[in-house]
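So, chain A:
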Amino acid sequence: MSLEVLAVDDSRTMRDMLNLALSSAGFTTHLAEDGVHGLEVLSNIEPDVIITDINMPRMDGFGFMDAVRSEEKWGKIPILVLTTESADELKAKARAAGATGWIVKPFDPAKLVKALQMVTG
Partner candidate 1 sequence: MSDPMAEIRASFFIECEELLESLQDGLTLMEDGNSESETINIVFRAVHSIKGGAGAFGLDDLVHFAHRFETAMDEVRTGRLAPDADAIRLFFTCGDVLADLVRAARDDTPLPESKTEPVLAQLDALVGAQDEPEEEDFDFTPATLSLDLAGGDLAMPNLPDIPGLPPLDLSQDDADPTLSKTDAASGLKGFTILFKPDASLYASGNEPLYLLRALRDMGDIEVSCNTDKLPNIAELDPELGHLEWTIKIATDEPMEAVREVFEFVDGLCVLEISPNSGGSNESLDGEFETASALPTCAPLTTADALEKEVKPLPAETALPDIMPAPSNVEKQDPSEVSPEPVEQQKPTPPTDKATETTKTAPTQPRATVRVDLERVDRLVNLVGELVINQAMLSQSVTEAGLPPNSPVSTGLEEFLQLTRDIQESVMMIRAQPIKSLFQRMGRIVRESSASVKKEVKLHTIGENTEVDKTVIERLADPLTHMIRNAVDHGLESPEKREAAGKPREGRVTMSAQHRSGRILIEVADDGAGINRKRVREIAIEKNLIPEDMLLSDNDIDNLLFMPGFSTASEISNLSGRGVGMDVVKSSIQSLGGRITISSVEGKGTTFSISLPLTLAVLDGMVVKVGDETLVVPLNAILETLTLTDDDLKSLGPDTHVVQIRGGFVPLLDLGAELGYRPPQGKYVGGTVLLIGQEDGNRAALAVDTIEDQRQVVIKGLEGSYGRVPGIAAATILGDGQIALILDPSDLVSQASGKTKQRNASVPLVG
Partner candidate 2 sequence: MTDTEKQTDTSSIELLSFRVGGQDYSVDIMSVREIRGSAKATSLPHAPSFVKGVINLRGTVLPILDLAARLGLMAGEESERNVIIVVDLGGRTAGLMVDAVSDILAIPTDEMQTPPDLAADDARTFVSALTIVNGKMIRILDLNAVMPPQDEEAA
């Protein structure tokens, strides 16, 4: 039951940490460094869940979610947003853009895994 996860973040450190947390939890991890790259990677894999940062160069998290959600075959992939803030307003905005849930940075690996399981079953 190895889940495939696509994690999109422009910070290498954050990608490294996501990769570490996800790989240690037994997930197959794909990494991308911004929205455009995320879409490229996405066209070659079928992840069970996507994690994305918001503020990224070239294409930010909102643009990325937009593009993902507008694609029929990706429309139902759960998307978790990485955010440094936990304010409700932000969550609402993220959700409005198509996010399934969110992970507050800095994330606790256990919580990350839990959140992933929550949206993937």
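Going forward, a residue touches a chain if its C-beta (ideal position, glycine included) is under 8 Å from a C-beta of that chain, and two chains touch if they have at least 3 such contacts; residues count from 1.
Picked so that all candidates are chains of the complex that A comes from, given by their letters.
Remember, it's a predicted structure, so these values are computed and weren't measured experimentally.
Enquirer: Touching chain A in this complex is which of the candidates 1 or 2?
Expert: By the stated definition of touch, the match is candidate 1.
Enquirer: In their shared complex, at which residues does chain A touch candidate 1?
Expert: That would be residues 10-17, 19-20, 29-34, 36-37, 39-41, 43-45, 54-58, 60, 62-63, 65-67, 69-73, 75-79, 83-85, 87, 89-102, 105-107, 115, 117-121 of chain A.
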